[in-house]
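Left out: one protein chain. Kept in place: all the others.
The first chain written gets the first letter, and so on, giving A, B and C; residue counts start at 1 in each chain.
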Amino acid sequence: MLARLGHVALRTPDLDRSLAFFDGVIGLELVERGDGCAYLRAWGDHEHHTLALIEAADGAVDHAGWRTRAPQDVDAFGARLRADGIEVEDVAAGVEAGQGAALRFRTPAGLPYEIYHDVEKRPPGAGRRPAVKTNSGRPWDHGISPRRLDHVNFVTPDVAAEEAWSQTALGFLTRERIRRDDGTVQGAWLGVSALAHDLALGAGPTAGGRGLHHVAFFVDNASDVLRAAEIFIEHGIEPDHGPGRHAISQAVCVYARDPASGHRVEIYSGSYLVLDPDWPTVEWSQAEYRQWWGAQPSRTEGSPIDVVTPC
Amino acid sequence: MLARLGHVALRTPDLDRSLAFFDGVIGLELVERGDGCAYLRAWGDHEHHTLALIEAADGAVDHAGWRTRAPQDVDAFGARLRADGIEVEDVAAGVEAGQGAALRFRTPAGLPYEIYHDVEKRPPGAGRRPAVKTNSGRPWDHGISPRRLDHVNFVTPDVAAEEAWSQTALGFLTRERIRRDDGTVQGAWLGVSALAHDLALGAGPTAGGRGLHHVAFFVDNASDVLRAAEIFIEHGIEPDHGPGRHAISQAVCVYARDPASGHRVEIYSGSYLVLDPDWPTVEWSQAEYRQWWGAQPSRTEGSPIDVVTPC
Amino acid sequence: MLARLGHVALRTPDLDRSLAFFDGVIGLELVERGDGCAYLRAWGDHEHHTLALIEAADGAVDHAGWRTRAPQDVDAFGARLRADGIEVEDVAAGVEAGQGAALRFRTPAGLPYEIYHDVEKRPPGAGRRPAVKTNSGRPWDHGISPRRLDHVNFVTPDVAAEEAWSQTALGFLTRERIRRDDGTVQGAWLGVSALAHDLALGAGPTAGGRGLHHVAFFVDNASDVLRAAEIFIEHGIEPDHGPGRHAISQAVCVYARDPASGHRVEIYSGSYLVLDPDWPTVEWSQAEYRQWWGAQPSRTEGSPIDVVTPC
Partner (left out) sequence: MLARLGHVALRTPDLDRSLAFFDGVIGLELVERGDGCAYLRAWGDHEHHTLALIEAADGAVDHAGWRTRAPQDVDAFGARLRADGIEVEDVAAGVEAGQGAALRFRTPAGLPYEIYHDVEKRPPGAGRRPAVKTNSGRPWDHGISPRRLDHVNFVTPDVAAEEAWSQTALGFLTRERIRRDDGTVQGAWLGVSALAHDLALGAGPTAGGRGLHHVAFFVDNASDVLRAAEIFIEHGIEPDHGPGRHAISQAVCVYARDPASGHRVEIYSGSYLVLDPDWPTVEWSQAEYRQWWGAQPSRTEGSPIDVVTPC
């Protein structure tokens, strides 16, 4: 069983400029910087990193890393995926900093996933011990300063097929779905944890039909989303959606893209939790679906997905 | 396995006055009113009710209802509890409105628990359809208007013993704990869901050494907690703790008591989630423990616990 | 000298339905209801009323009432306006409930203004005494619950002319202005108090070229504007601008219209104050002007202005 989205690894053609965005503007903490790589996390993240940045010419998404509930789940997923004919790469412990053995593979839609369990629980850095023992860093230290990684949203050419595969192969449950009048699926929001969703799949305008729509980081309050919008704008980065509130997921949100890599980040708050064991998929028709309130998207293209290059 | 705290049932010597508090001030929705009983829920709760009020002279807490992940878990818990020598009462479907068969029993500390799975998923009432399909009621309709039931906090004479039993008999995990210099436990915060805690156990000044410290309802934003404080005060109800922020659970909070029954409610926001499968219990010494910020408690006594009277 | 915008009087074809909006949704308090009239105010307003509703077929704006700093200023304004050839009507004390003698007249652009000084300072109603002595009502009692009336915004055919007249005849100062590339003025924001503006004048699509764009009520926090948006939407009233933040005035805002009368209300927060005695008019070119963030207007027409009918 998957426990949660553990981290996302993004490639960027300019690591320094991407760090200026993810560290300086988003306000993540730089945990470790290697040769062409940087590892970051939010002040309420406890693993070694929740975001990896990898310098690479193509600026594609490298992978989304899903952490399992138990150590033995990694091998079990590997066996099942291989039995289904999926090509699975074994990644040795330590290839990704702070992380144990992992599997990497492409989903039927071509999404680059990693599955792993073992990961270093890194304590706060020297001189950065937060006021509260259950945090790994200091809130409000710099930039937007989100609490934690939340979810990932991919553009896929056939949402219904990828949604079905995510359910059967990886154990995701669909919390909400938009069904078009012609019966096809416009978007699906799926979860493995108590979050409203850990993974979203949506149709959308992206080269090749597949890409990363966004990675979301959570802030505690709707007012923090408004502050995030102002921080983006003061840095000359125009949000490309929001501030607003989704009807689906009920989240208050603002989105902006890293000027260096083009990868989009959502600052996200106020969603619901799925604590009931029998949450029924809530389906919206095209006619029913609308944003709850706020600014509509001005741009919806995802950033590209390419071959997996471990770092 | 338990999924979550499903509801809390509180007795009150004056049902009308308690409704004026829980409906009029807290802003829950009255789902159904029976003979000497009333059932309420928040706008983001989906089951028939998350709070039952029962008119009874003693004004005690009636029970805390824990919902299981699967239907068959109810019988499994019954067998295990009886094997451990605990007297378990079978409650037939429908005895509690909207609810299937349940078990009621006392924990070793005397806490009145119910375990159940089947419960009616009640849609929004006529003319009360909310803007968003994943809600069961309208946010901001009246009073404080919390999103959902969060957790329950009990006063117990021997925290360590009840904590250990809650782990082995019911599957709770301890997220945080305060250990006194003499080695005894001052308080423990335990979870079965992704919430920072579903159940808290604490030592404290209460007649008989056991009681309900509070029932907590969640609001989306810290600013909603401040608004809650003002609503309490405008109704002549002085909060007896907060607004403030706990170091343990990281929650922004304010507490006040129903003038009719004396039961205490916490309005709660901003806590962390436990999405990691290997959250280590974080232990605080007496010296380390402090509130993060805000007003300290002016009163800490719990409300009484007495014999279970189904309604 | 004018002190401030004291009240706005709006006509509505359906007083009961307009009260459902201004009392039930906006959350003003009904102070007094007369024959075809109703008087309301916010919990931080101290005069008899800041909004008058008058039942009349045309549903036009009746007048904007400007209160003077000193009692004798009323006569001084009357003399000056008459000397300028403006037809000024004397309104006897008590014609408008709670109010002393007043002047009514049309500005050169045809805006229906009233100037007055004497007004009843009405204490809180029986059983509605707020927690804090400097308030006249209870915050958060119902609906959006703004603190106070803020400003009024009119559509006028020639902004520059009306702006100049407002300066010389009434003593307004221009705080911000948008100048089109052709040299004409798109909008001007003028003040007599410390508010960023008490009066705005703008060009816009409205029958006859003149109308009320909106009346604004102030809330303390940006988060209260978001809550206002949700209250509008839960009542089936789609905001026609925002939530968003203006660059001009720096206000966080959401706008919606009374379904009965069509008059637009802005819920407004977070602006700057003009405390400096030498605030320079800040002028924006068309190229420079943009909204700070948030949802753009979906509709900008004002509601009509017609002949003045005292009530």
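Keep in mind that, in the parts below, a residue touches a chain if its C-beta (ideal position, glycine included) is under 8 Å from a C-beta of that chain, and two chains touch if they have at least 3 such contacts.
Bear in mind the structure is a predicted one, so any value in this text is a computation, not a measurement.
Visitor: Which is it among C:12, C:223 or C:303 that touches the chain not included here?
Guide: Only one of C:12, C:223 or C:303 touches the chain omitted from view, namely C:223.
Visitor: Would you mind spotting which of A:80, A:106 or A:138 touches the chain that isn't drawn?
Guide: Result: among the candidates, A:138 touches the missing chain.
Visitor: Tell me which stretches of chain C touch the chain missing from the display.
Guide: 3-4, 44, 46-47, 67-70, 121, 131-135, 147-148, 176, 193-195, 220-223, 247-248, 250, 269-270, 272-273, 275-278, 280, 282, 284, 288, 292
Visitor: Kindly note down the residues of chain B that lie in touch with the hidden chain.
Guide: Contacting residues on chain B, toward the hidden partner: 221-223, 226, 229-230, 233, 239, 243-245, 252, 254, 292-296.
Visitor: Which parts of chain A are in contact with the chain that was left out?
Guide: 130-131, 138-142, 221, 223-224, 227, 230-231, 233-234
Note that in this section only the chains that are shown with their structure count from here on.
Visitor: Go ahead and note the Å separation of the Cα centroids belonging to chain A and chain B.
Guide: 32
Visitor: Going through chain B residue by residue, note those that touch at least 2 other chains and give them in order.
Guide: Those would be 131, 221, 223.
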